[in-house]
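Below is one structure. I have some questions about it.
Of the protein chains in this complex, all but one are displayed in their positions.
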């Protein structure tokens, strides 16, 4: 059994890790930390976990954590970069669900995250944990930067078009809609049911932290810097991201886009290209480590529309983290990740 | 008092007309029709109207309706075109909330609505009831085609850019999100709470009936045919449309977009340009005849993003219809339309 | 015009007062206070009020407030009792939407609200602002204690049975369901959309502050102390209270309960007894100052079930406060309160 530690277990990605790992056949959570909830039993905070875990939250401590085989950081940015390097030195594999190691250009990172990066070597060594792009590097990695939720949905949707250089890389538009759990479990007014249900709004139109991350991934795939307009929206639901991705075909000839998408993801266990003409619903992946995609070319014009849906807490966070762990420990990639999306 | 008739009063736009007209100081509903609910008291079907109306639904009948000063059609397409011409001939003003008279090119209309148009002269004479564009023609009109909900939000958001020829008219992208009430009160599985809550999806990406309507309006404003990609999404809320509109500036010079928007709508009682940097929420117009707009230019690049929100049942349907009535009967344009958006 | 001041205008009852008073024909808000938001324009905090108010929040100050004819306190408990007596002395009428003056027995008050009461004389003089019980006293009052939301729904539902001594006053059960806005606009985790949507729970079963208030009102009506079990539930919606009230008939003879309810409320503008067999929906009163009631006797057994619905922010708070103001200033009782419930 892989011995697992979780730093920062009280937020939504933390409890989702616990939900998924509760039924993982080859991993077991040994340590879970939270400064604010020290001594509280997990199941007292999250009654859905009653009967599954006897653990209490403890204060994060490198010595204790270093007895684990792998440590997940489900923390705000700035935490993992302080502890991860030492754990890695002690031979522990680290999977960061936060943002500390996602951006390779640390000046860009500092600009968007508003602090100095204190672990540049770790940042340089970290592997971006999108298995559909970096599976082989993940296999050998000791430090994984799990992609953000929007970046997962957007990159998986754009990759076949970008890799095949089919669309104008300077004019990408990603109109993305997220459930409220993307804002985390913090007690802020904007996430109250009375403020965020029965309403829709865009936010962070002038700039959102996931913008440089998506650009970095797509620029690598395009082998040149891409131009991207990214508009996130807050949607009145708990879970789910719906990315609506626009691109302009370079060449107005016929392309079998459907076939191209199907082939790109033919061997991917967690990316499902829907039949031509489909409209994926976020609920079809609710609770599941799955990305569902369809590709459209309305009116046979030169604009391509890709629809890409994930559960932000699963394929957009905790599920993808477990998928990375499975790859790193040479377990079946789907171990512990066979949940079916909950419909209705 | 303006004597009002309503044909097709059982759907959501019908009951919303009743809600608004209940407090209209200068109009009174005299007749309301429904074939299926003949003899039923309004208040038995819509308990929110108990104590406000004593009317019963009657079978639609031109003689009875012709005693009204104005008749609203809150009917599926194909109904108004059969009855409206006769009513107009009898001197009754007609306001159609449906789609029968929205599209001037009747071949296009037939292609999208799947039937022959039986009243081409009326269609030619009808005035498109978007007061922010056609106020003077509305004042003289006898037959009004009320805009659809998406077209209202999209046109009001794009107009300042298009009229000033600031953006590339061939590459418009309207990514629109609608509450479920846009699908009407019909008992279809897709609109069940269990199917449409806690989920988001695009629909009709290959083509939606509001596409030709938006193109018609924007092409007129642009004085040339526009190219538009329109992707509607079903959002888990009852009311509200959020249009996220993308355009590419022709010229990368500085434009004071904020000022341009403010000036365009300075005298419009029902269009509110928010301060620079704002993100309008649909709930701020819930129940109100209001469109709220903000304009962004992320990263000072050449892509403009306009955010435009309405309540699809009010400014997108019943409220706009009453606004048209007010203009036609020379009443204060805001009469009966002073509801404040309901927050929370 | 009645000059209105509002203390504590940033919460949900405050903004709801503003929404209702925006269209009140004979009242005008002159002052609105908030310590935390001093200098902020109302419309910047609540964009639904853009174009309706030019006011800014100011720090609460007795001198400024005393220029008003009436001051509403939309504050947490403990605030009104400090300022209200001085305002009343200066001839200002005060309507407290909070809990400071609701309970006559100040020992009971202190026990439930956890502080000493500092204005016992004002508490003794205050009139409980339930117009359906105390209309004549309200007319003469200078200080009104507006009922809580649950107490409004529960008392209006029980009154006909209790006043007529039809049910066992020792065995009342009030199973009540409230929307999340009842918890206010405070940033607490339990009110997040992700915590409170897609779920139902009871809370405060061992005891809730509205218990002594309901008991006080029903005991007065019963002319003896009642026994009451009160279980509130948090329901995944913004607005609305549904009280399901149980009572045991003293005498198994036939009673025309329907007629008794209709007669009790025959002249009440804001209480609507539905036809026999009805099930009122909270949405039928959404945004409206209305209580809808139906009475059942399942299986013709000796248990009576009363269903009573209100909008907690309107008839359960701000609307009832305006109704009290109308009575106190001899205005038409329905002035500014003619909103129709929003369906859908």
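By letter and in written order, the chains are A, B and C; residue numbering begins at 1 in each of them.
Just so it is clear, a residue touches a chain if its C-beta (ideal position, glycine included) is under 8 Å from a C-beta of that chain, and two chains touch if they have at least 3 such contacts.
The shown structure was predicted, so the numbers you read here are calculated from the model rather than taken from an experiment.
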{"item": "Residue of C:53, C:112 or C:246 in touch with the missing chain, whole complex considered", "value": "C:246"}
{"item": "Candidate in contact with the missing chain, chosen from B:28, B:164, B:188 or B:334", "value": "B:188"}
{"item": "Touching the absent chain when the full complex is considered, from C:51, C:78 or C:344", "value": "C:344"}
{"item": "Positions on subunit C contacted by the hidden chain, ascending", "value": "171, 173, 175, 177, 179, 194-195, 197-203, 205-207, 227, 229-231, 233, 235-240, 242, 244, 246, 248, 277, 279-283, 286, 296, 298-299, 301, 303, 305, 307, 309, 344"}
{"item": "Residues belonging to subunit A that touch the chain removed from view", "value": "12, 15, 19, 22-23, 46-52, 181, 185, 198, 238-239, 272, 274, 278, 280-281, 283-288, 292, 313, 338-344"}
{"item": "Residues of subunit B in contact with the chain not shown", "value": "12, 180-181, 185, 187-189, 191-198, 236, 238"}
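Rule of thumb we're sticking to: only the chains that are shown with their structure count from here on.
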{"item": "Averaged-CA centre spacing for the pair subunit C and subunit A, given as whole angstrom", "value": "45"}
{"item": "Multi-partner residues of subunit C (at least 2 other chains)", "value": "12, 181, 185, 198, 238"}
